[in-house]
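For this view, one protein chain was removed and the others were kept in their places.
Chain IDs A and B follow the sequence of writing; residue 1 opens each chain.
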Amino acid sequence: MGSFFDLVVGTVTQGLIYALLSLGVYITYRILDFPDLTVDGSFPLGAAVAAVLLTRGVSPYLTLIVAMAVGALAGLVTGVIHVKLGVRDLLAGIITMTGLFSINLQIAGSNLAVDRATDTIFTAAPTMALFGAMPLIYRKLVVSLILAVVFKLILDAYFSTQSGLLLRAVGDNSTLVTTLAKDKGSVKILGLVISNTLVALSGAVVCHEQRAFNSTMGTGQVVFGLATVIIGTTLFKNLGFVKGTTAVIIGSILYKACIQVAISLGLPANLLKLITAVLFLIILVLGNRRKSGVNANA
Amino acid sequence: MMKKIIAVAVILAIFATFAAGCGSKKVPVIGISQYGEHASLDNCREGFLQGLKEAGLEEGKDFVIDYQNAGFDDSIATQIAQTFSANNVALMVGIATPAAIACFAAAEDKDIPVVFSAITDPVMAKLDKGNITGTSDKLPVDAQLDLIRKIQPEAKTIGIIYTTSEPNSVSAIAEYEEKAPQYGFAIESIGVTQQSEVTLAVDTLLSKGVDCFSNLTDNNVVGVLPSVLEKTNAAGIPVYGSEVEQVKIGCVASAGIDYIALGIQTGKMAAKILKGEATAENMPYETITEFNYYINSAALAEMGLEVPAEIAEKAIESGQ
Partner (left out) sequence: MLELRDIVKIYNPGTITEMCLFQGFNLTVADGDFLSIVGSNGSGKTSLLNIICGSIPVEGGQVLINGEDITKMKEYRRYGRIGRVYQNPAMGSCPNLTLLENLSLADNKGRPFGLKKGINKARREYYREQLAALGLGLEDKLEVKMGALSGGQRQAAALIMATLTPIDFLILDEHTAALDPKTAETIMELTDKVIREKKLTAIMVTHNLRYAVEYGNRLIMMDKGQIVLEKAGAEKEATTVADVLHIFNEISIECGN
């Protein structure tokens, strides 16, 4: 069925674009054990930067890189506030996020749209050269897939380096990091920087895909990120061969799929969020069932 | 593991069923994406359906409606629009800017026509070119300023609260500030970022001694209008609404757009596209210029205000 396939393609594309955000939240929440609310601010920051640069005629691919750089800065700010000024993790993120709301308004105003004549990463010449034969919907899928896979692989490679191992250690047992003569504060800051780089990238890609930035697009994204990380890691808890990075990408796709199911079910529109919540519950309960089975036998 | 496979399969099966169902319809589907539930937007949608009818189209025979509500969530609006595209709807209708933007983005691939409604500045939203058309609800600012001047000849300052991230509000404020001096007014405005800040803003404006308040079609402000009115009534300061529903709740008067009329106009434009009489590409968007005077006599009396005869004759009594 043509339309079913298109539905899947569209849903998976959204899942892959937002998977970049999930990967970012995975680093701070899961690996650093740091609930980072900066995300609600750095996600639209990436979009704001991308929107402004696209409307100024900057190369679409370059807009992604600039968005990432600015996202890194946002992470750095939160890190410095937390480590050097001693503010609690949750609050440090809130401070940056609140400040970013104003900064985003300054960068792009309350809304900034990109007209169809402007090329995005999905329609620019290099992309067309490779995938121009495909309809736009499939091209969006392929480009998003490439982005998600490339950054997943980069992260996986990073976690297998000494620096990556240290990052994993700081969230697991920060005392050990100190005993290894490393400054755990600096390691945390690095983690926040990497995380928000990915989150801002996600926002920028969303801006390319929707051709718009709006200043409230960050609201609730940290909740989305946490939900996808938890769904992904819970489902694949006992399948050791599935890496954490893969699990959260799947978590993101599943989240979008749940919303798609709710939309397609054709039930009263107001119940959309309730239906999504019920679907999450089903997934999490199924994921935890297996876990409690192991505990009972231990 | 087995349970997980079953669960995922069930989920896929569910939406396969519905997707399949949608795909096999022969009657053109109109996908309506409304940004959220809201009196003006609801009126708009109702008017739209009425407009289709008035253009001679019959629901069930000439078209079927797929109505989705994004709950004020942009990413849900995105997925709704993608669903419409995947289901090959004949026409997408986006009510309010974020929904329209999402529809336009999703419609690009198959070049599905898009009709929008209730967007104050389609040019800024880059929705004025391409296979898209619709109606703009630019506020009749001149008419409102004129109305206030006629009801309160001595007033000097108008207080306005708006949400900094709502595109409709931002452009309306700019227009107010541009035109107010022509009517001898100064504007005292406060921008908020979320609904919880609105009542605080009311207090601030009252303390600055504004002579009255005027509303934009701002979701946050309109959402807490009753609590705003509580404070302004206590202070004896009148509030002018931007739309009939607000006057019903207790605003003294309004030179406002009839959103049902806006919707009807939109519906008629959509009907032309469905009938093949025109394409969205070739139809420039229309701004509704007609407005009505709505008054709430009880609220006016409480404020000790009177409406001059010339307006009273044309006005629609909306008090409850």
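FYI, a contact is a pair of C-beta atoms (placed from the backbone, for glycine too) under 8 Å apart; a residue touches a chain by one contact, two chains touch by 3 or more.
This is a predicted model, so every value here is computed, not measured.
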Self-check item: Visible chains that the absent chain touches, using the contact criterion stated earlier
Solution: A
Quiz item: In the full complex, which of A:S102, A:T175 or A:N238 touches the chain missing from this view?
Solution: A:T175
Self-check item: Chain not shown: contacting residue from A:A108, A:L166 or A:I263
Solution: A:L166
Quiz item: Considering the entire assembly, which residues of chain A contact the chain that has been omitted?
Solution: 158-166, 168-169, 172-173, 175-184
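In the analysis below, only the chains that are shown with their structure count from here on.
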Quiz item: Once bound in the complex, which stretches of chain B touch chain A?
Solution: 1, 3-4, 7, 11, 14-16, 18-20, 22-23, 34, 37, 66-69, 71, 73-76, 78-80, 82-83, 85-88, 97-98, 101-102, 104-106, 108-110, 124-127, 129-130, 164-167, 170, 193
Quiz item: Which positions of chain A touch chain B when the two form their complex?
Solution: 1-4, 6-7, 9-11, 14, 18, 101, 105, 109-111, 113-117, 135-137, 209-212, 214-217, 220, 224, 235, 239, 256-261, 263-266, 269-270, 272-273, 279, 282-283, 286-287, 289-290
